[in-house]
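Quick one: structure below, then a few questions.
Excluded from the complex is one protein chain; the other protein chains are retained at their positions.
Letters are used for the chains, namely A and B, taken in the order the chains are written, and counting of residues starts over at 1 for each.
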Amino acid sequence: MAEQVLTDISALRTSPLAHMAFALQQGAVAGERGVSARELAFTTQIGLRAEPGSEAHAALAAATGVGLPASVGEVAGNAEGTAVLWSGPDEFLVVAPEGTELFDDLVAALGQSAGQVVDLSANRTVVELSGPSARLVLEKGCPADLHPRSFGVGTAIATVLGPVPVLLWKTAEDTFRLLPRASFADYTARWLLDAMTEFASPEVD
Amino acid sequence: MMLIECPWCGPRNETEYGYGGEAHVAYPADPNALTDNEWAKFLFYRKNPKGLFAERWVHSAGCRRWFNAVRDTLTYEFKAVYKPGEPQPIATTNAPAQGGTK
Partner (left out) sequence: MADILPEHPEFLWHNPDPKPSYDAIIVGGGGHGLATAYYLAKNHGMTNIAVLERGWLAGGNMARNTTIIRSNYLWDESAGMYEKSLKLWEQLPEELEYDFLFSQRGVMNLAHTLGDVRESMRRVGANQLNGVDAEWITPEQVKELCPIINIGDDIRYPVMGATYQPRAGIAKHDHVAWAFARKCDEMGVDIIQNCEVTGFIKDGNRVTGVKTNRGTINAGKVALCGAGHSSVLAEQAGFDLPIQSHPLQALVSELHEPVHPTVVMSNHVHVYVSQAHKGELVMGAGIDTYNGYGQRGAFHVIEEQMAAAVELFPIFGRAHVLRTWGGIVDTTMDASPIVSKTPIDQLYVNCGWGTGGFKGTPGAGFTFAHTIANDEPHELNAGFSIERFETGHLIDEHGAAAVAH
């Protein structure tokens, strides 16, 4: 039997929006009112807690390689590599590409100090919404001020989309990442598809 | 619909918040020493003024932190928000101002 044990279980993994991949592809709207959504599955996500000013905070900031964000909206690092989102005055979320080996380093950096390092990779999935109409789609259900003057590239906040609590992160001009918890991902995707539909038709004035 | 200022996140929509009722209600130092009447007062009685009220809110869909606010219960206008431990900036019938303004 021993020989038959499956050693690489990653082949069995299913992301929260795998079943929606085709629908999302079909729902993409092209053109100058275009907008499309896709899942960025299996990102590495690590929850950190440390009081600003503490040793633990300094140690974790060094260990992420990109520091820790100082206040609401700020993101340390960048969307392509390791990024750290601010989720509360002593709380942060590392988001990095699949397979990023950071967890052990962070645990070691925290050591015995007061604080927290938790692997949250399966907690939220990432939906990327992009296109000229991306902001308009979000504004149908997100009450935060998304105007570029207050929500520029590189901003991330915790807010809601419709009834769903999400992290909303603007990674480029016209590109947003939404991080709903896995169990809300299906609803979020369907909500987005519904909100995107009107942009396939010419604007009505 | 109210725009509520979280002390950490700034102005956000009311739907991101939860309400926590009267602020600055201390847990009795020695519950066993209370009479039934005093215990009832602690458990079931909260101030309910028409006007300025010091109360608790939590930014549940944002930073998930509790904070305090002074709000007018007639106009619903927020007069001040302050973090736990910070002095109450404006006097209310349920708690006096503790100095400092915001």
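The rule is short, and it goes like this: contacts are C-beta pairs under 8 Å (C-beta built on N, C-alpha and C of every residue); 3 or more make two chains touch, one makes a residue touch a chain.
Just so it is clear, the model here is predicted, and its values are computed rather than measured.
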(message) Considering all chains of the complex, which shown ones does the missing chain contact?
(response) B
(message) Need a quick check: the contact residues on chain B for the chain that isn't drawn.
(response) 1-2, 14-15, 18-19, 21, 36-37, 40-41, 43-46, 48-50, 53, 55, 71, 73-76
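The rule we apply is simple: only the chains that are shown with their structure count from here on.
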(request) Report, in whole Å, the distance between the mean C-alpha point of chain A and the mean C-alpha point of chain B. (result) 33
(request) Mind listing the chain B positions that touch chain A in their complex? (result) 8-10, 12-13, 15-16, 61-65
(message) If we count contacts the way the header does, which residues on chain A are in touch with chain B in the complex?
(response) 71-72, 87-89, 91, 143-144, 157-160, 165
